[in-house]
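Working notes, beginning with the structure itself.
Omission of a single protein chain aside, the complex is shown with its protein chains in their original locations.
Note that the chains take the letters A and B in the order they are written out, and that residue 1 is the start of every chain.
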Amino acid sequence: MIKINSKKLAKFLGLKAVRLLILLIVIAAISFIMIQLSPIDPVRAYLGQRIVSQEQLAIMGEYWGTNLSLGERVMGWLSTLASGSMGFSLIYRVPVTEVIVQKFTASLTLMVSSWIISGIFGFLLGVLAGAKEGTWIDKVIKTYCYILQSSPTFWIGLVLLMVFSVYLGWFPIGLSVPIGQLSDTVTFWQWLHRLILPAFTLSIVGIASLTMYTRDKLISVKKSDYFLFAQARGESFWGIIKNHGIRNILIPAITIQFMSFNELFGGTILVEQVFAYPGIGQATVAAGLRSDVPLLLGIVIISTIFVFAGNLIADIIYQYVDPRLRGEDDD
Amino acid sequence: MGKLLEVNNLSISFTQYVQGLNRHDLKVISDLSLDIGESEIVAVLGSSGSGKSLLAHTILGILPYNAHVTGDVKFNGEILDQEKKEKIRGKEICLIPQSVNFLDPLMKVSQQAVGECKDDNERKEKKIRQREVFAKYGLDESVDDLYPFELSGGMARKVLLSTALLNDPDLLIADEPTPGLDSKSVEETIQDIRKLKDQGKGVLLITHEIDVALKTADRIAIFYSGYVIEINKVENFLNSDNLLHPYTKALVDALPHNGFKLTEGVQPLEEVSGCPYYENCPISSDKCANNKPELIEHDGAMIRCFNFNKAVSEEVVDEVVSEEVVDEVVSEGPVEESVSEEIAEEVNGEEANDGA
Partner (left out) sequence: MTEAPWYNKGLFSSLNLRQKTLLTIGLTGLVLFVIFICGWLIDANLPTDFAMKMQAPSFSHPFGTDWMGRDMFIRTIKGLSLSIVIGIGASIISSFIATILAFVASVNKWFDEFVSWLIDLFASIPHILLIMMISIALGKGAFGVIMAVAFSHWVNLTRVLRAEVLQINTSEYVALSNRLGRSKLWIAKEHILPLVLSQIFVGTLLVFPHAIMHEASVTFLGFGLSPHEPAIGIILSESMSYLAMGAWWLAFFPGLALLIVVLLFDIIGDNLKRLLDPGEANN
């Protein structure tokens, strides 16, 4: 049904790829400089409370390149990147790529499941609230959204943890995989058991903004001329909501949901920290706290690509699904 | 013989909030009365933004929530409440909307014309009927699968018309069917509407183009500043001597050189205490400043003017009174300040009406 002009798409993707490349180079350079400028001594942060000799400190200093100039260090980092390597993680003691692949896969399950759940429920709640604007149903949904948008994600996580893990004892309290240990020996069921609560937290937090967006969109559709005319043609209210309302807000809602990868990633960091879920979020916090610079920078790059991908998909959907914009294929 | 549609003393106002969240009531239509019989075309002629579409929306029960409505609408002698409006709209009363924006931009036009169906059988039947009506107006099958944005102006007009005619209504409300069309399409549209009359249907034609009203309608209702000031047969518009209201007369006299367009921006936007035309009226008297004329019947026409049957030459404009009123109108500065004044004026106006 959807006919896509492949030449136009190729050009579009080509331009986007160039943009991404420039973006990555700049972000890589800036984040590297930021870390380098930090007054926090990476050697001390890495060693923590451990006591080491002067010689060992000097060796570590050389490892971090503290004896080179800032420009040299930036160029060094960029050329390493260009060669396709992100260096070695200091705390996991394996290549950064390997850590990221494993941790990111674990987080992806968490993110994808909660993204889908919050997408479906957020949309449905938004449609319900928008259709019933001004009624008690709308008010309940709006209040829920207001409260969730005003609560820190990690606190919601803590409350759910207290209720479901500590009080009811349905789920483990976490902390079962120590930071810095890469290989997991948990079974699928153990893993699923640990996934539910974080995914649930991330879902209910993620619902709020999509619900509000969908609600407002539907309300503006309800005021549109075509909604009026559909009413004037004698169609039933819920028929119009279904045939014209959802038709017109589904694409924008999906677009918004793809553009929320930024918040999704942020939420994951917090939720993983609360539930000790061994994913990319925990790795980020560990890398930041213990100055695992290569890993931290690797994560910055990966998360940028992740957010970019979401926005790109949103762009493509927006441009190629709407028949009005698709009509411009031929030029 | 009962009238097809009767609108009695309809008023519509909106509650608005302006900067600082001060409340402000905006009156758009005041005391509108109108009727349409079978096989009759009545045009409502008024400038843009004067509330003509709102009249159509009232009849169909699709006004926005913040609209406040008084007065009643009768269809075949029966008062239409919201429930009845919902039952008969799209069946006995159909709307031909203002523009292609009234079609869902993401749905093919035939699908919209067919509309909601209970089951596949009904869908098939309606689809056949839709093809018939579309074909009748010269829309071939390729049009069925177009999206609204792909229609040309003339085509869009025909699609909207056919969509409205699908259920064979008794009354059609055509809201500005001609703007933006080339002269050939305008002519076609006028003919199409005339044909509806020949089929026994009643038509409420809403327009701001006086020539379209003259060529199409049997009777014309003139809208001025939210009031219907005159309703007269179309023949009487050929000669301003046969018209009753000074505004209508001036309008018709000015026809050849103002390009058949209604002048905009001269109508007072704020509620005034007397006749809305007072400021521009060549035959006004003291009474007009603070009393509102009612819409009364005269010789088969409707007229809202105290002095319509006096000759113009007899009138002497009372300078003192008119200056006072001009002051009053001019002094209405920013909205915030004028709210209290406005209420005071409204009270005055009501008292005056009671007295009259």
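Here is the rule we go by: contacts are C-beta pairs under 8 Å (C-beta built on N, C-alpha and C of every residue); 3 or more make two chains touch, one makes a residue touch a chain.
The model shown is predicted, which means the values in this text are computed figures rather than measured ones.
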The listed residue (A:Gln56, A:Ser79, A:Thr105 or A:Thr143) that touches the chain absent from the view is A:Thr143
Touch with the missing chain holds, among A:Leu9, A:Ile196, A:Val307 or A:Val321, for A:Val307
Among the options A:Leu13, A:Met75, A:Ile173 or A:Leu325, the absent chain makes contact with A:Ile173
Among the options A:Thr153, A:Thr201, A:Thr214 or A:Asn243, the absent chain makes contact with A:Thr153
Note that chain A touches the absent chain at residues 23, 26-27, 31, 34-35, 37-40, 133-134, 139, 142-143, 146-147, 149-155, 158-159, 161-162, 166-167, 173, 219, 223, 262-263, 265-266, 269-270, 273-274, 284-285, 288-289, 296, 299-300, 303-304, 307-308, 311
Contact residues on chain B toward the hidden chain run 15-23, 65-66, 68
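Here, only the chains that are shown with their structure count from here on.
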In whole angstrom, the CA-centroid distance of chain A from chain B equals 53
Residue positions on chain B within touch of chain A in the complex are 57, 60-62, 64-65, 86, 88-91, 94-95, 97-99, 101-107, 112, 115-116, 147, 149-150, 163, 167
Counting only contacts in the complex, chain A reaches chain B at residues 134, 223-226, 228-236, 239, 243-244, 247-248, 322-324, 327
